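Complex shown without one protein chain; remaining protein chains in place.
Entry: chain A
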Amino acid sequence: MAHSVNFDLTADHMEAGLESPADEEGVHDSFNQLIEDQRQEALELQELQRDLDEEERDSVAYLSSPGQEIWRGSPGRGEEEGGGQLDPLLEERWSSATLKVLSSMPSRTIGRSRGAIISQYYNRTMKLRRRRQSRPSIKDFSRSARPSIRGYGMETDCMETEGVDEEGRKRDQLVNNLQNLSLSDRVRMLRAMPLSVAEKSELRRLADRKGRRSNHSQIPCCSQLKYHIIIALRHSWYSCLSFLHSLQLWQVALKRVSGRFGTGVLSYFLFVKTLLFFNIFLFLVTGLLLAVPQAVHPPTLTQGHEAFSGLELLTGGGYFSDSVMYYGYYSNSTLSKDCRVTSSSMEQQPSPSVSRRTMETDCGVKPSYNMPLAYFFTIGLAFFITCIILVYSMSKSFGQSFRIDKSHGILAMKVFCSWDFKVIKKTSVKLRSENICIQLRDLQYRSRIPTKDPLLKEASLLALPVVVSLINLLLPGIFNATAWMEEYDSPSVNTYIAISRNLMLKVSVLVVLCFHWLGRIASDPHSIGLQCWESFVGQELYRFLLMDFIFTILDTFFGEFLWRLFSQRVLKRKRKPVFDISRNVLELIYGQTLAWLGVLFTPLLPAVQIIKLLLLFYMKQTSVMMNCQSPRKPYRASQMSTIFITLLCCPSFLGAAVCVSYTMWSIRPSESCGPFRSLSTMFQSGKLWVKELETHNPNLAWLAWAHSYIVENPLFLFLAAGIFLIVIYFNTQVVDGQRKIISLLQEQIENEGEDKKFLITRLQAIHQQKRPLSPRRLTSQASQDSNC
């Protein structure tokens, strides 16, 4: 059977490079070509079959030729299983001879025939030789996963008639190629060959023997020296690697883990090992270059060393604070070796010049160690090397794990690659088998979407509001607990900090929610399967409002009622718990923000809010009366009220207004529902009406004119804002003026008062001059009369 099928397609289809092909088109192109060839071959084979059927009796001998050591079972499969194969190639009934031809096709033998492997590696070594010698100008099409079959078809057909010689010839060629490669390439090629050790050692022996014979005569003595050096280097490299591998840390433990849990869990432990090596490297570098020199030359201590007590291990201070462990210990000078053993470095150097001279006489060269420089460069170097190692291992790992075209072919990948050979324990094996079975079944029936219980689906929508309400409930408690640990200057600072923390929590929650609704859902509603996203957002807000209410009820019950019982019965406190005003008010503000946000999407949401507030009022009233005590600290009510109203206006209302304006101005409304169905933005409805007004009623055209030139005109807004600012300025000036007048008037009143004082004292004085005359004259006359 000398029928030679020409498989030499193009010069570019070279190698069975088994790298993952980056350019899949090329691969598929080559396969298309091969499929065409195969169809051609099938037709030719059909002709052959007719010929062979006649010759079969005579060709029994060559059918069982031992030339090819093909490891397979019985070749004579009469019938192909009709497993629903698509190709007509297999639906025919082939004779055993044809089947033998089929089975000796290159695509089917590449995996098992030794001759095929040798041939494949012959081509590879040829390529490698060519590459090592010169840069090839032809671009190697090494992406095909087919073996090189240039001229190969001829050999396999001839092999059956020529027997062992063909394979021997190929082997000799391979050996020849191996000789001409460098030593490292040869070793690498041999190792990568999927042959048994016996065959590989035979090849190596042949290659070495021939090589040595030629080497000794040809290579001059300098290259021989280089050759020996390379051999020595290689040996030392192998011994170094063996040493590193023999340091196998935790080998037994890792094997036990992988045996039971598999590769996934093992990766965690390998990561621990990697981190350990990084830290060992860092420790060695800093230890050798910093700690050891400093420890050998301890600096003089200004104060005494603290005694060692056990607490240092926890706090890191105490005894450790003046040791090599910390930065402060390291001296900022150049350390120099003190040659005199007896002189302790605890004493000060008497006079540097004298000591240096004596040192120079005692020892020749003085090794000095510049500590600041060393410190700086050691840390920098350590980080630099760590960075390089990390980047290198990251890129290597990325290269190994990056795969293109992951989306299809998952089932085949799962079947071929999912078995973890590391798993040894029987129970783990059984678990994995079950898992694989389940996964295969799932992948099979991926098309069938399981019908979910509709009620369950609806209830799952409540999950997000519950989570948010929980966050709003629990985190302020945590903030209070942390505030209890912190020390503040005054209790009002405490209150303000609590309010601001709570406020920031609620603001961030609302911002995230708004972004989620407006930024994600509104921009692409169809990706989640929503027809009417505004209704969905309205429903979400309704749910949030309701959940908030439910959680407030729960909080009132548990937080106030039960806490009161607990603190009275168990903790035996005399006074009841305090009603946390700021927290409750912030809850109300949060609820109101939700209501304002939702009005656009759910116009009747304020009604829900009304009901909620009514119920809340009565509930909180009962709770406060039953459970709480009057506050001890004086509460500055008007100031807090101002703050709360400001909060209601500024982040709450303003935020809601911004969201609503953004929705009206920029977001595209749903096309199938709502009053803005066909418009590009909600705001457009106003514009359309204005246009309509122009056309229908020219009298009101000035309204349209006013709208377009005043409201939409930014100049108008600037002017309005300017006027507003001027008015405010004017008012502040008026207030200032009035303050000045008040102070002047106060002065004047003072002055008037002084005048009054002056006049009263003068009046009194005059009065006193007049009155004492009459009673004194009478008494003096009386006394004069009594005296004669």
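Before moving on, here are some points about what is shown:
By definition in this document, a contact is a pair of C-beta atoms (placed from the backbone, for glycine too) under 8 Å apart; a residue touches a chain by one contact, two chains touch by 3 or more; residues count from 1.
Here, contacts and distances are computed from a predicted model.
One chain of the complex is hidden; its UniProt record names it "Calcium and integrin-binding protein 1", one of "DELLA protein", "Retinal outer segment membrane protein 1", "Cytoplasmic tRNA 2-thiolation protein 2" or "Calcium and integrin-binding protein 1". Interface note: of A:Arg132, A:Arg169 or A:Lys425, the residue touching the hidden chain in the full complex is A:Lys425. Of A:Ala412, A:Met625 or A:Leu715, it is A:Ala412 that touches the chain left out of the display.
Touch with the chain omitted from the figure is made, among A:Asp165, A:Glu306 or A:Glu434, by A:Glu434. Listed for chain A, the residues touching the missing chain in the whole complex are 16, 18-21, 27-28, 31, 34-35, 38, 70-73, 75, 80-81, 83-87, 89-90, 103, 107-113, 145-147, 187, 190-192, 194, 196-198, 200-201, 204, 238, 241-242, 245-246, 248, 255, 258, 262-263, 400-406, 408-413, 415-426, 429-430, 433-434, 436-437, 440-441, 444.
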